[in-house]
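Heads up, one of the protein chains got dropped from this complex, but the rest are sitting where they should.
Moving on, here comes subunit A:
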Amino acid sequence: MDPPPRRLAAAQLLLLLLLAAASPAAHAWKKDEFRNCNQTPFCKRARTRAPHSLDAPLSLAADSLAVSPDGSISAELSHPSRPRPLVLRLSALPPHALRLQIDEDYSTATPPHRRFHVPDVLLPDLEARTLHLPEPKTADGVSTVALSSDFDVVVKHDPFELTVRRAGSGDPVLSFNSHGLFDFEPLRESKPEDETWEEHFRSHTDKRPRGPQSITFDVSFYGADFVYGLPEHGSTSLALRPTRGPGVEESEPYRLFNLDVFEYLHESPFGLYGSIPFMIGHGAHGSSGFFWLNAAEMQIDVLAPGWDEATAPENGRVDTLWMAEAGVVDAFFFVGSEPKDVVKQYVSVTGTPAMPQQFATAYHQCRWNYRDEADVDGVDAGFDEHDIPYDVLWLDIEHTDGKRYFTWDHSAFPNPEEMQRKIADKGRKMVTIVDPHIKRDSSFHLHQEATDKGYYVKDANGNDYDGWCWPGSSSYPDMLNPEIREWWADKFSYESYKGSTPTLYIWNDMNEPSVFNGPEVTMPRDALHYGDVEHRELHNAYGYYFHMATADGLLKRGEGKDRPFVLSRAFFAGSQRYGAVWTGDNSADWDHLKSSIPMVLTLGLTGLPFSGADVGGFFGNPEPDLLVRWYQVGAFYPFFRGHAHHDTKRREPWLFGERRTAIIREAIHVRYSLLPYFYTLFREASVTGIPVMRPLWLEFPGDKETYNNGEAFMVGPSLLAQGIYEDGQKSVSVYLPGKESWYDLRNGSPYKGSVSHKLQVVEDSIPSFQRGGTIVPRKDRFRRSSTQMVNDPYTLVIALNSSNAAEGELYVDDGKSYDYQQGGFIHRRFVFADNKLTSLNIAPDNLGKKFTSDCVIERIIILGLRSGAKKAIIEPGNEEVGIESGPISLRSGSSPVAPTIRRPNVRIADDWTIRIA
């Protein structure tokens, strides 16, 4: 409940009025609270340096070049004025990924500290997968190594420069230090008299006891029209806009520094909650990727052609400048013929995404806060009353006893287990929030234990770091330490987490970490972690380790049989292995709806397929039309959750009149009917890393029209949708790529490919299409939640291409366990050709576990079928079934029809063929 208002003198009253009147979107983001590049010495130094102007450029000592027994190549980099040489290591991973590592030489003149190598991000079997590189061929100060039959690595010795090029043509693909900006500030023993290492920002002092240690280099992407990636930034552009150069409005570099940013801007290069230092370059002739494993603050410039005042910019080359405050060079160069190759290689290094449980791919309902058990009951009942499915009900921080996580506010939630059981009886789950800040309260066992065991992050003086967050004075478990992660994971056992049940899953918020009274609302960089690691060195990975420990906790809780579901706000490279992320505290305005698409697409490209934005917008009250549009877009987000700030009005789907309730229900129904398709896509993502929601160019890499389209998106290979991002928009232009036709999802109307179509905007859906040549599995019966849909029959929608053919897949497993890892799943490919639909098994045989299903296909809709056939024959069995004109979507009022095979009732688990007679 709210505190009462105060009587105020007129002057203050006015002041408050002015504050209140200021629109939150325009004034809420506190620019001054965050450091820009100019206020960040390492960034300022690096950014103002001209190409090839380094005082002590590094060169490779030719005689040091050697192939190591492990198949990698090693060499020394040095410059006479540098105290020590650096050690370089080159290694190769299949099919043709190159890894470049550069660090201090700890074997000779001992540096005062070990630089931080980010642990537990790269897959543990990476070294084992390393290829044996052949002996380099050196001539004229240039060494060449064959990376694969298709690609070579060319190393220029002085100054050091590395290029990956195509073996045949010799065309460069990626290069390192072509502009001579590579600098590696050596660690120093002690501070020279005339230097100040301390840095000040606002009221905060960073002691920087280890002095400057930053690393800078330039990377060029050849043949790239655009570069993509580097989440997380608010942006309405899918491609990364240049940050400086001719004809470009100079901006800050893209900042990677995990921060809790209050009311963030939808368009800004400043850092948000998570960081993935991975960039993809793409052009008509190929794709490439560059990943720098480094968890320190990073700033990246995307340079517009001509920035270096060199000769005319090479056709389709994008130069980039990478700057990090600390760490080492541990970089990966990925090359491929198409962008999917690049994404796959990135995932082969950082891990494939976790396969979510079925329920997690359905709709989630959240609010800060559902206040008590009656509120939970009421919201749950509201969905049933309005026949709107949902799968998960969420509880934000207020459910706890004074923001002590793992506890309950017993006055509001006296019977949490009973509450969860009631929700579970309808096949639904619940999620509670568990944040990393632990209330410093000696009567709180978790705090006591963490204190006693010395598990907290330490401040620069070695005491438990004490910051301020929701509970007040708080400390933060040191998640870098595997032992502490184990300890944390155990806290999720049913014995330890009282009031938790098997249908309760977890939400990790504030894990950047957010510290309300810290510099830039986070932890001081000179705080100390396990292994004498400074916070500055691992900052961007803190949330990742926390997410990891929580997911491990749920895995342990379920004895390894229940796939964890943990949503995290902070993320780093590799977070895909531990669960979902969302785009944090967005705002209820049209711009944030629009920027959610490039943001989610970018996450997908950088290995994190399971993401979404808060539907409706977290801050502020969405206009009802905006809320409706957000549901229509959100239904296609891989992670689909409605969420709201506690100052906002209630916005459960049925609160905006019958008409809007019906439209929102329809939007949620679209998601539920496509759940079999989504689940199949999640399977693909979990094997290959190819995201669920994809930029158009991932499917149409040769179509330049698609390269910077951040408004439309693909869901898998078969569906394309585009949001309505403006209030009252009457018409919308939708570009449909490729040669084949597209079919309107709602009414089956065909549209030509490679054409921009101007479409009438309709109220009850956003433009969405199925691509000719694809088959999409659906379930058209709606239930309370996805749980009750398990036995429901399928609908197949076949959209024929110009050769009257189509293909699609269906993946099904038990939706929750790890049996699928031993073959416990059904995986079919449906192929339609020559008037025959065939179901083929594409699951490998005999992996151990079996999964089967009695589910049948009740309906096959064929779009683009020109024959007037009236019957079909099912083989085996020669059973005859009718083809009728049937509704495309089962909604009264609008029933466009298409040829429909009625009740073939073939089992999805079986092989069969249906021949149109």
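One rule holds in what follows: a contact is a pair of C-beta atoms (placed from the backbone, for glycine too) under 8 Å apart; a residue touches a chain by one contact, two chains touch by 3 or more; residues count from 1.
Criterion: contacts and distances are computed from a predicted model.
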item: Name per UniProt, for the chain absent here [options: "Transcription and mRNA export factor ENY2", "Glucosidase 2 subunit beta", "Phospholipid-transporting ATPase" or "tRNA (Adenine(58)-N(1))-methyltransferase non-catalytic subunit TRM6"]; value: "Glucosidase 2 subunit beta"
item: Omitted-chain contact residue, chosen from A:H757, A:R902 or A:R915; value: A:R902
item: Touch with the omitted chain, as defined above, among A:H200, A:K498, A:K561 or A:H646; value: A:H646
item: Contact residue for the chain not shown (choose from A:R49, A:R577 or A:R784); value: A:R784
item: Which residue of A:H669, A:R683 or A:R746 touches the chain not shown here; value: A:H669
item: Interface with the undisplayed chain - residues on subunit A; value: 1-20, 24, 375, 387, 389, 425-427, 646-650, 669, 780-784, 788, 792, 858-859, 886-887, 889-893, 895, 902-903
